[in-house]
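A single protein chain has been omitted; all remaining protein chains appear in their positions.
Let's turn to chain A:
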């Protein structure tokens, strides 16, 4: 049918039969990939369908059209755009489609497909899928290639959907780092400029005040006019904001009342309150301001006389701008506090321990292996180990002492108190964690000493030596080994559980007015509590869980 149709379309055009050759419409020269598409085009756009009667429409053609356009039934493809394109004859190539034979499986879920109506071919790869696994849509051109710009929406399988270039599981990603840093830089520059302005004003005001003060002298009249002059100076340097329109404080937003007066910040000119709780503004001594901003280019010297008590009102944000960054620099340069110094020592000590421990543990495991093979332990290894142990022990002891000293320091402020608490947690955890593996030593070495009696005198002496060390170590650990600690902890848990249960039982009995029962239970609770204290005492520092 295809061929007959094409010949009728025009004898002057030689239709190539090779599959790969470009097909052009003989009338409008539109390119097509397949003959079927060209036929559709001719039939519908140029009206050939009426001339060639349906006599040519064989069963084969009906079958193809059914297979070419099943997507019409697919609701996701039923948009106007798509159906228009498909019906207008632009049909995607179906040469690559895998043929369906009853019993083929869905390429995704491996379900057996029995009926043709169940089958979908992925428009891109052509593989056979069930309806469910061919439900993605992708833009394809007529050659069934991915074309995100001019393609038409076709259904495809999940793997084609995922494998298309530019696909990203997490959606698109836009790098905004540059925009962010630009904005930030701009803001920082603005802030710097603002700071410069504020500092300039500060220098001019302070210099002006000092000049006026010196010029005024000691006369009664002079003192009276001085304040007026200073006020004028301040207003001339910083433009004051209109205080009749300002209904609330610029910083804390409290409404102004008769008692809550308006004040002007002499540096930025904004209207603020002087509430002592919010600290929105304060009168700050010129002497103090001059001292904290000694790096600014002042031309006048502060009068030495102690009667110089002029101050200027500054809002909290301007004060922060002037003062905080300077204080930070000073704090960083100044000597760290005793607490921090001690902490540095503690850190270096823990570094020492960390450097020794791995080698020590290696030696220990070597010894364990030797013990299992019933070989006498290596004499040099033993001596090395006892040396290490001695060092470790010393380090642990000094670590412990240092940690205790550190905790004895009274913190200077809240942050130091917090730091101290953190150090306490870390140091106690550190000791518990590092010392526990060392508890294996007694058993191993104890056995090695007894099995070693026949071996050389030196190694014997070494073992004896190490035994003494071990004793010292276990003194440090309340004479408990790992197993005992575990047992005690478990016991403690059981008792605590029971004490909790008893408490609830007592509550229940009390509610039921069953007082002799309460008495028995309380007695028992008391016993349990005593026992808990006993165990906690035995466990000592190892008691925490």
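Heads up, the rule we're going with is that a residue touches a chain if its C-beta (ideal position, glycine included) is under 8 Å from a C-beta of that chain, and two chains touch if they have at least 3 such contacts; residues count from 1.
Criterion: contacts and distances are computed from a predicted model.
The subunit not displayed here is recorded in UniProt as "Rab family GTPase", chosen from "Rab family GTPase", "Alpha-ketoacid dehydrogenase kinase", "NADH-ubiquinone oxidoreductase chain 4" or "Exoribonuclease phosphorolytic domain-containing protein". Contact with the omitted chain, checked across A:275, A:316, A:424 or A:498, is made by A:498.
Summary of contacts with the chain left out: across A:180, A:288, A:344 or A:515, the touching residue is A:515.
Of the residues in chain A, those that touch the hidden partner chain are 490-491, 494-495, 497-498, 501-502, 505, 515-517, 519-521, 523-524, 527-528, 531.
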